[in-house]
Structure formats: structure tokens, C-alpha cells
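Here's a structure for you.
Every protein chain except one is present and positioned as in the full complex.
Naming follows writing order (A, B, C, D and E), and every chain is counted from residue 1.
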Amino acid sequence: MTSMDTQTRFRTGAVDMTHGGGGRAMTELIKDLFHRHLKNPILDQGHDAAVFDAPPGRLVMSTDAHVISPLFFPGGDIGALSVHGTLNDIAMAGAKPLSLTASFILEEGFPLADLERIVMSMARTAREAGVPVVSGDTKVVEKGKGDGVFITTAGVGVLPEGVTISPAAAKPGQAVLLSGTIGDHGVAILSKRENLEFETELRSDSAALHGLVADMIAAVPGIAVLRDPTRGGLATALNEIAHASGAGVLLQEEAIPVAPDVEGACELLGLDPLYVANEGKLVCICEAADAGRLLEVMRSHPLGRQAARIGEIVEDPDHMVIMQTAFGGARVVDWLSGEQLPRIC
Amino acid sequence: MTSMDTQTRFRTGAVDMTHGGGGRAMTELIKDLFHRHLKNPILDQGHDAAVFDAPPGRLVMSTDAHVISPLFFPGGDIGALSVHGTLNDIAMAGAKPLSLTASFILEEGFPLADLERIVMSMARTAREAGVPVVSGDTKVVEKGKGDGVFITTAGVGVLPEGVTISPAAAKPGQAVLLSGTIGDHGVAILSKRENLEFETELRSDSAALHGLVADMIAAVPGIAVLRDPTRGGLATALNEIAHASGAGVLLQEEAIPVAPDVEGACELLGLDPLYVANEGKLVCICEAADAGRLLEVMRSHPLGRQAARIGEIVEDPDHMVIMQTAFGGARVVDWLSGEQLPRIC
Amino acid sequence: MCLAIPARVVSIDDDAMATVALEGIRKPVSTALLDEVAVGDYVLVHVGYALHKLSEEEAERTLRLMAEAGVLAEELEEMAGEGAEAGA
Amino acid sequence: MCLAIPARVVSIDDDAMATVALEGIRKPVSTALLDEVAVGDYVLVHVGYALHKLSEEEAERTLRLMAEAGVLAEELEEMAGEGAEAGA
Amino acid sequence: MKYIREFRDGNLAQKLAKAIRQEADPDRRYHLMEFCGGHTHAIFRYGVQDLVPENVEYVHGPGCPVCVLPVRRLDDAVELALTQNVILTTYGDMMRVPGTKQKSLIRAKAEGADIRMVYSTQDALKIARENPDRQVVFFAIGFETTTPPTAVAILQARAEGLRNFSVFCNHVLTPPAIAHIVNAPSEPGEDPVRIDGFLGPSHVSSVIGWASYEPAARDFRKPVVIAGFEPLDVMQSTLMLIRQINEGRHVVENQYTRVVTKEGNRKAQALAAEVLELRKVFEWRGLGYVPDSALRIREAFAEFDAEKRFALSPKESREVKSCECPAILRGVKKPTECKLFGTVCTPDNPMGACMVSSEGACAAYWTYGRKREAVLAAKGAAA
Partner (left out) sequence: MKYIREFRDGNLAQKLAKAIRQEADPDRRYHLMEFCGGHTHAIFRYGVQDLVPENVEYVHGPGCPVCVLPVRRLDDAVELALTQNVILTTYGDMMRVPGTKQKSLIRAKAEGADIRMVYSTQDALKIARENPDRQVVFFAIGFETTTPPTAVAILQARAEGLRNFSVFCNHVLTPPAIAHIVNAPSEPGEDPVRIDGFLGPSHVSSVIGWASYEPAARDFRKPVVIAGFEPLDVMQSTLMLIRQINEGRHVVENQYTRVVTKEGNRKAQALAAEVLELRKVFEWRGLGYVPDSALRIREAFAEFDAEKRFALSPKESREVKSCECPAILRGVKKPTECKLFGTVCTPDNPMGACMVSSEGACAAYWTYGRKREAVLAAKGAAA
């Protein structure tokens, strides 16, 4: 009989305040759940902080909190998403991700079975991405002070020599590339929202982009900007780039790939696909001369099959995003104002 | 007129769903609040991920979610605490912290003035610690799905050559040192809890320990274990060390410094100071021969004035923590079972 | 105002409900406002209700008229062009 | 059972309440259960109520008795020791 | 997207553009009021203005239910949500509209009010069923299109015996609004509204039928073309209006024949009439008090009428002083003539409903129409 011989009950149990109290129940949960599934030599150190070797190069660091509802959705769940989200932010700096941390805020009453499913999904995702979760944390909040589970991940990566990717680097004349269809993630999520329910075969595009990015950088080390158009969608990512670089963006509506179901759902709900979230797409801005080469590389990667050149960077003292419509007119693609809400008029 | 000319209203406003929507309100909040107060050249890159140079050495990484209530308490607030928490976890590996990330989960309706106060406190704390916040994230959840604000920080540090600190390194015969009084943070928090309210001059000990740790390592590079006894208090930290190392711990009750107000509050509420949280204390385990030298170094640092040798590591196949009481008996200092709750019997 | 979109009825369900499809999207809508509705009909969907049937013949006719107006205009323009040339 | 702790009354407040101090801790407690209570009194605090006054004289007397029992025991032990020695 | 994408075709647009250029008399101006925000939206979203000659001018009308709702009614809804402990359900469109002192439903929600966005009145009923010990109020807005679903919900609530459901009814009617605009004396100092013809409501007409506009066309001698909401519909209707104007005719024509009939949807009309009746007078933002222009819940359904179930305090509602929404809704001013436009008032910080609703003229100007010079310059640079 040691002092650590109880067992967390995953099949029937629920999170309660004792799982966050710093006592044995918490230690058990960490051992039986997090350490078990996320197992790797660095995490196994069992320290509050993880120690690991890093190759030489500048470091890249990022974090994202994940608060999605529903927690499970077609094509993913909060666990996989929280890994992809941070890996992608690191990849968008052109860096190779080295390690991740994961911090959980659990709401009292959350089923342990769901938590285990989420952690297993995180573990699978991290394994597939080849990036270990090296350290973590768990807190429990009272019922009504959380929403099931929030996961904040942070990551560290290392930047190869000679790569300088930044949203401020966009210059007039450069080409704007997009790795695939827009809006898949947002519509997949909406399809499971209570009171909106609709059916679709559409799945979230949630994916880790650092492999694609590595191929792209290998082909064209001088890429100017990479950005994953997540919350706020393509429109927001491009406005951020315009804002950071001081240039304008001119898009061609016809060139932007949109899945039919995304178009359909947006028409039904009164949304604009340009503002709908993606979790496995990237925008790339590069010299016009490199665009063809990059598109080729992107299209030969599974996550870039539908890559397209969607526009260019232009001079614009007001750094706006303008789109030539398929109809033959032009419109401003502005910042989003607040959340996009389904609407009736 | 640019496209970014509105202003977040800090004096009167409150967080609403638009601040998390990925649109302009969110971008404004990030600019007017986070970037303004946390300003540093790395954060100013304005990318989703931060790029920075790192000195050579193994990397150390850690994360903690902070969910404290109340958000403001004597001696600190969630902002300062979230910086200290992660810096300390990195310091407990013996590392020098390089950079932090901060991820906010805001509840709809949270006053922007409070948020600004918290961010300013974070900024001050990070500045004093000499560690920049290099990247961040903000999410907004609906009212009733959060609790004002949760902050998750992550940090990266670099480990000097020759330092190997780990909870598994405790060996029989080594000395157990403690940097000061226990329970100050927990009691300061309790004093502001609704329905428990009592008055005390006591302040949380929330502090960044990496400076103290640097002095200690400079004096004795061969320190075996460092641990900050946070949630679950000293008892939990020592049980974790015993569990990781397979040794036992024998404490001397008389040697453990406890502030009079902590004793008083614990008597009133039926709590045990050994299990009450600290946020600016460390436990150090070292060769007995080094104990005197380390105590001297600790006592000459402002955060270690009351440092004491509180016990030793002993052989124990059941790796328990035992305490010789001032009264003359002995007791097991077990893992905490669930949260410590104020009690009547 | 009054965002409404035509979608095809793919099934008639219980309780005055039907399922409509728009591309791969399938959504239940109320048919309480329609006298009769059949699978294959296109209906105008507004706030979760089928508001009116869409006439496929009329839709085709409208598109034809648009094209014709254009053709007519092109002819007229050509004529105008000739006239202008003639007048030059 | 019945966790209760002596604390000193530092003020008499409104509504049958008083403030007690234990080290630097000050806490309001109900005095509804006491007939009379004055600043300086030590009272036994249980679930936020002052349950009883503590008699300082009796406390001192108890401590004296404890010490005396010890002294007596020591003397007896010495005698026993002597006896043992004597018996050896 | 059958019957949608065809009506957004760029080639057909070029053809219609030519036809319009052919028909439009270069020596006169055509002031066409698009009554509906749906038309406004299509014009800006697709850049229709780029395709019609300079002398064809679209004048934005009051056909946005969000924009015409008087502030007092919104304040009432906010009060209901904040003080009566109800679950207030409403369409997403209303969430960000500023009431007195900029208080919107989204801010009331942040203050703790239980406000839930619904996509359909069916969802509001569902919420009522799931929360039997809470009062659930549906904050109903909209024109004749959106009215029948409200009536159906009330009938269903009665059939189910749902005692915790009620409707705060703000449904308004389009024909009286059109009549009011053509008929209204201009305000002192204001230029009279010049309107040569109307792009008539499309989806409203699918319910009430195009014949409903015949009195207005006849009495005020203005041509009306019932126009679909796709950009080609707008262009074809423009062409039809220009022809009527050129020929001096003023009848109701129906461009949107694939959906709109002369008599509309009789069943929907009957359901609405069973539950709702005319209000003697109702306030419209911009238009003031318009007789016989709105609906209320009939006495027989009084138990489902939130105005009767809850005591709402009389209030001093105030709009932002310099907001020109009223003049814009009457077609007298353009958004760019409001001195708050784009400086104090933006979609992130709207001062009036016209800046919030995606069909509001100010929002449309801001989002799609602002700084057309920059747009054109950018196009030039890219070419």
C-alpha cells in the first residue's frame, strides 16, 4: 500500500472541486489521464517545468486559449484544435515547432469520459504532428464559472536561419495565395450549435500546417507573410496584414475557393464566408515571381490541394482590402464588426 | 480616417462578445490594452507568434492557468500572480526565464477598468522581473461561462550548464530548506472570500523567485530539488517530492516558520497551515553539508529572510512525509484529500 | 430586408415540417405557411419557414428576358455605333 | 467535534455583534448567546458565535496544576529511581 | 445554389448594363428609391452602381425593420430583459442596435440579462418549453415577410398551452410607409424628396402580393417595380423603371415573377390576420407616427402579448442628436452627409440603427461603398 493507490473513475465520474484542490485527487487525475495519454520522455520528468534540448536558432513562441462550443464537432474537437491552433501560429512565423504546453480549466461536473476523449485526441494530434506536450496544468472552477473545458496551449519553435516572415513584410506587387477553401471550420461548428442545427457532410479543416510550411520555405525561403485565417476569417487576416504592412490588398472574388456547403450555409444564415473561421488554412504573401512555384509546392501537399492565387498587394495609403466581385463591381472587405451573427435581414 | 480609429472605453465599458469576435473591437482591445501596457520590442512584432534570440543551453518550459477569486487581494492580483506563477515554475527547474506568453479568457460583462488594472499589474510585474510578455491571446465567453477573467501564462527559460534540478533527485541524508513563512497567500485570499470575511494585515507572498534561485545556484550549483509550494501548500510539495524520489521526508514542526495571523486564521477556520497555498516561497533540498551556506545566501536575499532548515530526507520505502511535533509526538503529513474546507468540527 | 433564399424540398416531415437542401446543407423548416408542398419543390426559406414556392418556369423566363434585353441592347448599340460612324 | 477557539473581544458592535482578535486576525462574531460581554474578555468562538466566556484565572490555575502534577511526578520518579537504585 | 447563382452572373450583368445605358436618357436624372435594405445590400455588395450610368441614382428607403424601429421600443426590450428576469429571444439583427445611451441588447446581456439569439420563432418556442419556470419573450420585428412566423408561433403556443411564452410585437407594414414617404411634407430647411420610381419590396410582396402597391402607384403617380434581391434582379428592375419613367407610365410591374404573384400567400395572410390586427398608429424611426402602419396582438391572444403581461415603465428615450438616420430613412440625405459618419459613428461603435443593420444605408456605405475613389484607384493600380 503506497500513498498513491486510488484511481480516477473515467467511465462514470465527473470533475469535482477536489480535482483542482492540489491534493491527491488532482495528482491522480494528472497521472491517470494527462501523463498516461500524453506520455513522452520530457513530460515524464514530472516536474512543474519541462527541460529539453533545442537546436540553435531564434526561438518562436505563441499561445492560444480555446473556448469552443461544441467541444466535439465534425472533423475535430477542442483537444485536436488546441494543438493545431498553437502549432499553426508558430508555423506562421516560419518556425519548426519543438514543444507544447497545455493548461486545462475544467468546470465542476464535466464528465471525465469526455475529458479523456479530449486528452486522447490531443495526444494523437501531437503525436501525428511530431511535437510533444511537455508540461501542463489543471484547474477546476465551480459549476457556472466555466464551460466544460477550456484549453490553453503554448508552444515554442525554432526559426531556421534566413527566414523572416512577418505581417509587416507585405509589399505592393506581391501575390496573395490561399491554401484552400475558406469557412469550413466555422460552418462545421455552426452546424452543431443549438438552435441553428443543420446537416452537412462538411468537416472542420482543423489541421497542423507546419509540414506544409516547411515544404513552402524549402522551396521559397523568401516568403514575406504567412497567416492562418482563424477567428474572423480570411477578411480579418488580410485586414491585419494590410494594417501591419501599410499596403492595400486587392482580391479577386472568383479566385477564392469556397466549398458548396459553406456557400449554402452562409446564404441560409446571412453570413459572409470571408469572415468565417478556418483552422487548417494559410494565407501566403510572396513575390509575384515566386507565386507559381509556391502554388505548385502547396498543391502537392495534402493540405494545399486547392491552393489558389487570390489577389495581390497594392499601394493604398488607407491600407484597405478591396475585392473585385465576380459580378463585375468592387467592394471594400472591411474589418468585422463584432461577431458575425446569423440574421434575418 | 484610417480603418482603425475607434477606441476601447476603459473607464465605463465592459467586455462584451464583440471583444472576442476576431473583428475590430478585439483588435482595438489588444492594441489599446495589451500592447500598450505590456509593450516590448518582441511583442511589438505584432505577429501571432513572437520571435526572439535565446542564449545557448537547454530550454525549460512551463504553463499555469490562474483562476483565482477574488481577482484582487492584499498583496497582489491575478495579473501579478499569473506572471509570478510561471516564472517560479521555470525557476524551480533552476532556469533563467526568458519570455512569457499570456492568454486571457474574459467573461462577458467584465469591467474593462478592472481588466486594465490587471494588465497594468502584469506589465509592472513582468518589468520588475525583467522578463517580457512576448505574445498573447484573448477569448471572450458568455456571461455564466467564465468567472471574470482567467489568465494562462506560459514561459520559456534557459538552463545553465551543469544544473540538474528535479524532484526525483532527493536522497536520504539531504537537508530540507524553506525560504520563509507558509500559508500567507492562502490566508490573504481567504480573508477576502465572501462569507468568510475577516480582517488581517497579512498580504499574499506572491513574488518572483528566479532572482533568489540564481543566487542559490551561484553559491551551490549542486542543489538537488527546488519546488514552490503553491496549491496544496508545503505538505503537498513535500509529498510530491517524496513520491518522485522514493524517499521519505522527516520534518520538525518547530522549525517551520508560520506567521501569527496564519496560525490565528487556521485555528479559527479549522485549517492546517501545512496545506495552505504560497506564491513566493520555495523548498530546497540539498546536501546536508551545503545547507548552512545556502541558508546564508537565502537569508541575505529579500525573499529568503526567514529561510529555515525544516527537516531532512530519510529512507522510507513508503515515501511518506512524517513530522515530529513541537508537542513531542509524531504524525504523518499526508496528501491533501480534496480541497481544505473551513470546518466546524 | 427579409433575407430569404430558395432551397429544394427533399423530404416532407411530421408536424408541418419539411427538410430543404441548399448544396449539401439540409435544414428542417416549417411548412405551416404553405398550402401544399412536395418533394422537389423549390421554396423560399425565411427565418426557418417556407414562405412561398418558387416557380421554375418563371425563373427561366426571367433569365431569358435578361439575356434578351442584353441582346437587344447590343444590337441597338451596334446600330448606334454605325449611326455615329455614319454621322462622323 | 465542535471546533471552538478562544479569542479576545476588541470591540462591541451593533446588532449583538462583537469583533474578536486572534493574533492579527479580526473577525465579527455574534454575541447573541452571551448575557454580557466586554472588550478585553476572552470568548470561545464557534461557527461565528461567541459561545462562552473564558475564565483567565481558571486557565492559569489549570496550567499551574499541570506543572504541579509534573513536579510531583518528577519527585515521585526520583524517589522511585532512588528506590530502584536502593533496590539494586 | 440553383436559382441563386444564375442571378449573380457577371456576363448577364454586362448585357443588362448595356441595355440600361441604351434606355436611360442622358439628359435627365433617374431617382430610384430602393425601398428595401435587401436592395441596398445587393447594390453595394455586388457593385451594381459601377454598372449603371451616372444619371441613374439609387435613393435608400426605409425598408429595414431594424432601422425603423423607434428607440423607445428597443429600450422597452432592454428593460424587459434587465428588470423582469425574462429570457428575451430575438433575431441576431437586433443584438447590436444602440438604444438610449448606446445601450444595446448585447450590452444588456453583458450586464447579466438573459438574452438569446434565435434563428426562428420555432427556437423561441423550444426555449419556452425547456424553461417552464421562466418567462420567455420573443422580441418580434420585421415586415410582412417576418410576421406570419410570429403568428404561427403564437397559435402553436396556444395549442400547446405554453403559458410562459409571449411576444413583444413590433411588426410593421410596407404600403403605408411608401405612401407616407411620397406624401410627407419635407421638414423645415430640408429639400423635398425627389423620387421618380420605386424598386418595390420583393419578399414582402411574396406574402402580400404585388397588387398591394397599386393604390400607391396610382394615387401618387409613381412607377413601382417589384424587384428581386439578387443583383441581376435589381438591374432588370432598374431597366423596367427607366422604361416606365421614359414612357410616363406609373403602374406596378413585377420583375420577381419567380416568387411574387398578384395576390401573394393567402394562407400566410390569413394566419397573420387571425392573430394580429392593425394598430391605429405606430412610430417609425425617421418617418414619425404613421397611421395604420403596424400590427398588434389581438385581444383574443392577449395572454401572449408581452406588452400586456409585463408592466413597462414610460421612458425618456433618446437618439444620438446628430444622427441623421431619420433623414436618411426618408431618402432626404445620404450617409456621407451625416457628420458622424465614419468618425464618431462606425459599425464598431454605431450611433444609429442604420450603421448596425447589414441592410442599413450607413452600414452599406461604410462596408461596401466608402471611399470608392480608393477602390477605383486600387483597381487602376492593379490593372
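Rule of thumb we're sticking to: contacts are C-beta pairs under 8 Å (C-beta built on N, C-alpha and C of every residue); 3 or more make two chains touch, one makes a residue touch a chain.
On a predicted model such as this, the values are computed, not experimentally measured, just so you know.
Although one chain is omitted from the display, it touches the following shown chains in the full assembly: A, B, D. Within the set A:Gly46, A:Pro74 or A:Gly109, the residue that contacts the chain not displayed is A:Gly109. In the complete assembly, the contact with the undisplayed chain comes from A:Val15, out of A:Val15, A:Leu100 or A:Ala247. Residue positions on chain D in contact with the hidden chain: 1-6, 8, 22-23, 30, 32-35, 42, 44, 46-49, 51-52, 54-56, 58-59, 61-63, 65-67, 69-74, 76-77, 80, in rising order. Although one chain is not displayed, chain A still touches it through residues 1, 5-6, 14-18, 23-25, 28, 108-109, 142-143. Even with one chain removed from view, chain B keeps its contact list with that chain: residues 172, 195-196, 248, 250, 260, 263-264, 267, 269-270, 312, 314-316, 318, 320, 322, 324-332, 334-335, 337-338, 341-345.
Here is the rule we use: only the chains that are shown with their structure count from here on.
Identification of common neighbours of chain A and chain E yields B, C.
Put simply, the chain closest to the centre of the protein, by Cα centroids, is A. The chain pair B-E and the chain pair C-E differ in C-beta contact count, and the higher one is C-E.
Note: the chain lying farthest from chain B is C, by mean C-alpha position.
For this pair, chain B with chain D, the centres built from the Cα atoms lie 38 Å apart. A straight line joining the Cα centres of chain D and chain E is 79 Å long. If each chain is reduced to the centroid of its CA atoms, chain B and chain C end up 63 Å from each other. Those residues of chain B in touch with two or more other chains are numbered 1, 17-18, 23-25, 142. In chain C, the positions touching at least two other chains are 1-3, 5, 22-23, 46-47.
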